[in-house]
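Notes follow once the structure below has been shown.
Of the protein chains in this complex, all but one are displayed in their positions.
Entry: chain A
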């Protein structure tokens, strides 16, 4: 199983596990879409990192895929999504519920508040199992103990009876992971799972996700604003800015050869351990709000290279090996050298 998954991962022709071809959505009556033509794909056994500043829509896009956005607030304007090659309909709430927690699972940023304080952690895991599998209570409870053991919680037989408040943040995030993986999902969406944790716990949780991923061959979408996390675990990276994926490709290409002006700005804002110490650069300006969103390229209001043509929708330019950027001027290497 794992061998074929690894093969799939290598072969470029394989059907992606989750293929988001186009996803646009808006909130309330606003005409401007919060997410505009978002596209990314993730394959089995692969880790895709979606990076971007807070508010850029990275969480919203995954909540939309989970069907966890309120229908009366968030309006899906365009959705062409495949899951395991099959059409995945964001309007079919019943089907979305069958997927949720079964073959697509999600963990969240806030382990302290994401578990229900009124119920034992074991019951909360067992409940996830019983929601999708026809098993007895005893079997579901066994599964809960096993899952706690798998996520590295010591004395799982005892801790399965504990309440969330008896556990630390790191432990709670492990419980969340145990709950998410209880039904062996094919895809795990992790929405900033380490942001609220101590640095030492952060790397433990990342290691845990990576280990479990290697064991199960699940695809993982990691949403983060932490480029350190990206460098550590990403196979592929999608850079999101103001609701669009501005650049995507293999992690190596994004880090070593960024093509979109925003990605370049993002990379140069990261401190380096080697080389001369310099002042960190920043991307000037602020992210436009939904009311001030410019036509065409959404980054044009902050882009040092912006010209008149940027008022038009930027083309997707390809740089091989799945590396693409949405920019009129990409590749930017020549311009940068001249500048």
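Structure notes:
The definition used in the following text is that a residue touches a chain if its C-beta (ideal position, glycine included) is under 8 Å from a C-beta of that chain, and two chains touch if they have at least 3 such contacts; residues count from 1.
The working rule: contacts and distances are computed from a predicted model.
Of the names listed as "Methylmalonyl-CoA mutase C-terminal domain-containing protein", "ATP synthase gamma chain", "Dipeptide transport system permease protein DppB" or "Hydrolase TatD", the one that matches the UniProt record for the absent chain is "Dipeptide transport system permease protein DppB". Per the touch definition above, the residue from A:176, A:238 or A:325 contacting the chain not shown is A:176.
Check A:66, A:153 or A:177 against the missing chain and you find that the one touching it is A:66.
Of the listed positions A:22, A:76, A:102 or A:267, the one in contact with the omitted chain in the full complex is A:102.
Contact with the chain not shown here comes from a single listed residue; of A:23, A:64 or A:128, that residue is A:128.
Residue A:115 is the one among A:35, A:49, A:115 or A:222 that touches the chain not shown. For chain A, the residues touching the absent chain in the complete assembly are 66, 68, 72, 97-102, 105-106, 108, 110, 113-119, 127-128, 131-132, 163, 165, 176, 179-180.
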